[in-house]
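Heads up: the structure comes next, in structure tokens.
Here the complex is missing a single protein chain, while all its other protein chains stay put.
To keep things simple, chains are lettered A and B as they appear, and every chain counts its residues starting from 1.
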Amino acid sequence: MRRMKIIAMLLVLVMAVGFIASCDKPKETTNTSNNDNTASNNDNSAGAPADPTASSGSSGSTGTGALPGGKNIYEDPIKISVISISTAGIVNRMYQMALNDQAVRYPNVILDYKDAEYDPSKQVTLIEEAITQKYDCIILECMDPVGVNEAIDKAEAAGIPVISTNAAEPFTVHSLHVAGADYSSGWKGGEELVKLAGNEGTAVVLDCPASFKPGARMGTGFEDYITQNTNIRLIEQIPIENWDAAVAQTSMRDVLTKYGPGEITMVYCSSGDIANGAMNAIDAAGRADEGILIWGFMGYPMELEAIRDGRMAGTMFSDTYTQYAALFYIALNHIATGLTSITGGYTATPAIEQPMFPVTKDNVDDVMAFSGWYMTKSMNGK
Amino acid sequence: MASKTIRRMISIGLLLIMVIIFSISSDVFLNFGNIANLLKDSAYLGLIAIGMAFVIIGGGVDLSAGGMACLVGILCVRMSTMGLNGFLIVLAGVILGMLCGFINALFVTRVKLTEFVATLALGFVYSGLTLIFAFRDDRGTITSVAIPKWSSLRAFAGNVGGIFYITIVWIVVAVIAYIVLTRTTFGLHTYSIGSHAKSAQMSGVNNDRIKMLGYIICGACVGLAVVLQASLLGSSPLNIGSGYEFQAIAACVVGGVVLGGGKGDPISALVGALFFKTLMNGLYKFGLATSWEYILQGGIIVVATVFDAVFNRATSKRLLARAQ
Partner (left out) sequence: MEDRTDKTYEGAGGAENGNQNDTVNTEANDGVFLEAKGIYKQFSGVTVLEDADFSVNCGEVHALMGENGAGKSTLIKIITGVYTKDAGELYVEGKSVEIHNRQDARNLGIQVIYQELSLIPALTVTENIFLGAETAKHGWMDKKAMRERVQSLIEHYGFDLDPDAVVDTMGMAKRQMAEILKALAFKAKLIIMDEPTSSLSAAESEKLFETIDGLRNRGAGILYISHRLDEVYRLSDRLTVMRDGKIVGVLKKGEIDPHTVTTMMIGRDVAGDEDKGATKRYEDHWLEVKNLSYSHMLKDVNFTAYGGEILGIGGLVGSGRTELIRCIYGAAKRSGGTIMLDGKPVSRSIRRNIRNGFGYVPEDRHAEGLVPLLNVEKNITIASYDKLSSASLVNRRKEIAWADKAIKDYDIRPPMRTLAAGSLSGGNQQKTILGRWLSRDLRLLLLDEPTVGVDVGVKMDLYRLLREFADNGAIVVMVSSDLAELVYLSDRVLVMRDGRFFEEFTRGNITQESLLLAASGVHTEEGMSL
């Protein structure tokens, strides 16, 4: 019995030694965990109200010719890791559709969709995984803008461009941040909604998850507009974790119990799922005919239909499909030219912000006609 | 050969087989960087699993581990912004964890709620408290704050020769936990209340006290785990702990800690956590779709539980037959 215990322990020891001994010498990497990428990293001052303009800081590139380290995007096998917060959800399906449609034309390009299952530690693991497996590009929907910094630094240093999309923007300098112009769209949404609602009343804001930079939030844009330019009173501002419709519904329900009929004029929702949750809450509370104006964000099919049916006042439409389709080519471009924040010598992350336009009852039919949502019937069941 | 040893050898054997298969089929698996990363990734879950093992062996369960982690994490980040020394912060994290564990135990032993209910509810409470302590900007909206670069807490994210501190801490804690559980009266009492609480009480074991200690130790492990992980990440996102209680339970179960109590040990928990993480790490190399991860994880838990049930029954039968 004793002997067996010793043997077991020895086995463990052998395994541990085996791990270490049979491995290669640690590759020197230019980064250690103390790789300080200049000051802009983690000052979390509130972002400036205006949008950063596109493509700042590509000062190091020579403009045209291929930079060293590029690949042949038509022939070389190319792997792109697409790391999302969670692969559930309608927006995610949209990305995948958009990206896959483009990738069809490039049979040498493989898109790997990874699910971080709402776990920020897992996102870090997945990024490191992509580095280990020598992916050519990482497209990241970031949950925790701080936690991923080191991993992103490593990736960039290893020549893998990291393009962050849509969600939080990682603080560290990386190749590109692509998002909707959230703040300004929020502002614009405020303008439009006030046109419909009049200059009086109260507003409830169901905002993005708590971890977002205020400067990147549509909810903040909306709030700024109405507090600076109107008489509308902001009565509630609630961050909705993970943009989850169920969370939104519960929060809206709580708001409804707090305020009686007529006390809520408008509800600003930071995403279509959130708008959905808010609408359900209002229906469930039996207050659908109070005329509470609901304004959404993103322009999901559900929102468009709700606008057409008059249940929602409007939304800001973001052409996710086009955005991601374009993103595919941007990624390929980075890969082809070997462009990363390092080779490009960036001091700040360039950002592309896709402006959105308001959709109301007036133009919803046109929008539904051309929007990418309805490109495949199977997506919305019609 | 004692069945405990056989079980352990099976766990380790499977792990080794996995390692071998992955090493052969992928050229990027068995390299220093990947293994070091793997061990680093496993340590967070691994440390929590060790704490969980104490509670499970004592016949209970701690569903608040995730919430605890979130709370302690955010508090530690706060401390780091206030300029406290890194060692102190780690110590504080452990103590805060122990405090939460103590609260858990109070509800289980004094208020006499069932463990499942008590820890589940308290988990929510801790998560809620996390929001209260979260950083907010001038308008009051919650925002994410990093551990300052100058804070000495950052130093705990380092490594020696490529092996991360958190990994070393994990292994050391596992060994200490093992020694405590097998060589002290506290350990023996923990096994006894997990195996047959009534009989233990009749023999003079103070069930409540042992349970309380178990929960406090679990809290300490969770606190330690999250402080080190936050140090690694550079921040403590509000959901840093979400779901980890279940992952920890799964790791324990796969490693051989039986949910009813009385069987298993911290090394099993370590092996279990390592097993999961190694499996995932290896499978990533195959580019497996994420949906398969869920299926596999669930499948492994089912297989491990069934295996344990069959194995224990077979062992009992074999030995009983021999005894006749």
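Basically, a contact is a pair of C-beta atoms (placed from the backbone, for glycine too) under 8 Å apart; a residue touches a chain by one contact, two chains touch by 3 or more.
Keep in mind that what you see is a predicted model, and the values were worked out from it rather than measured.
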Omitted chain - touching chains that are shown: B
Sole contact to the chain not displayed, among B:114, B:184 or B:291: B:184
Residue of B:12, B:205 or B:248 in touch with the missing chain, whole complex considered: B:205
Candidates B:25, B:291 or B:316 - the one touching the absent chain: B:316
Residue among B:51, B:241 or B:262 touching the omitted chain: B:262
Chain B residues touching the omitted chain (full complex): 2, 183-186, 188-189, 191-192, 194-196, 198-200, 202-206, 209, 262-263, 315-316, 319-320, 323-324
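To be clear about the criterion, only the chains that are shown with their structure count from here on.
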Cα-centroid distance, chain A relative to chain B, in whole angstrom: 31
Interfacial residue positions of chain A with respect to chain B in the complex: 1, 4-5, 8, 11-12, 15, 19-20, 22-27, 33, 36, 41-42, 44, 46, 87, 110, 112-115, 117-121, 124-126, 128-129, 132-134, 143-147, 149-150, 168, 171, 207, 210-214, 217, 220, 223, 237, 239, 241
List of chain B residues in touch with chain A within their complex: 1-2, 5, 8-9, 12, 15-16, 19, 28, 30-37, 41, 44, 131, 134, 137-149, 157-159, 162, 229, 233-235, 237-240, 242-243, 267, 281, 284-285, 287, 289-291, 293
